[in-house]
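One protein chain is absent from this view; the other protein chains keep their places.
Then we have subunit A:
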Amino acid sequence: MSDRRSYWNRILGEHGPGVTAFIRRRVRRAADASDLTQELYLRLLRADRAELIRNPEAYLYTVAVNLVREQAVLDRRWRHTVDAVDPPGDPALVDFRTPEEQVDLQARLAQAAELIDELPAKCQAVLILQYRDGLSYEEIASRLGVTTHAVKKYVVQGLAQCRDRLRRSKGGAR
């Protein structure tokens, strides 16, 4: 478990901001976004299945990171021409993107902080105890006096709420 966690933190630390920024920026443009999604998907389909099943989440993430690296070159080359176009948002894509194309990190984090603040106390407690204090779901469950099943439900519910809010704020800005 702790191995997994540190692995995750490492990969997030190394590549996280790049991937996030990339996805947020790219999915803004419908054509680019569907290209990216399509490419990501195709690489998954082409992947060696046994390899993919061994650690699917890391595999998916590595593929996304590789896409960032490859596309970064193209992005630099095409930035000036592509950015001049302002195509409509893509309704077919679901993600946690923000309305601005270039939302700076601070604004994004402020929004995330606001979303966490609005969450039910149970979900808040789980996220903070998990990410700040490094407790496992099991440990959190026993502190809260509920089952781990319930703990997981709080998180899924909370994320669903965040997603709704983000989508609504995006819709309002459009």
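Here is the rule we go by: contacts are C-beta pairs under 8 Å (C-beta built on N, C-alpha and C of every residue); 3 or more make two chains touch, one makes a residue touch a chain; residues count from 1.
Criterion: contacts and distances are computed from a predicted model.
**Student:** What name does the UniProt record list for the absent chain among "ABC transporter permease", "FecR domain-containing protein", "Succinate dehydrogenase cytochrome b subunit" or "Sarcosine oxidase subunit delta"?
**Tutor:** Listed in its UniProt record, the absent chain's protein name reads "FecR domain-containing protein".
**Student:** Of A:57, A:70 or A:118, which sits in contact with the chain we cannot see?
**Tutor:** Result: among the candidates, A:57 touches the missing chain.
**Student:** Name, in rising order, the residues on subunit A that touch the hidden chain in the full complex.
**Tutor:** 1, 4, 12, 16-17, 19-20, 23-24, 27, 33-34, 37-38, 40-41, 44-45, 49, 52-57, 60-61, 64, 91-97, 108-109, 111-113, 115-116, 120-122, 124-133, 136-138, 141, 143-149, 152-153, 155-157, 159-160, 162-163, 166, 171
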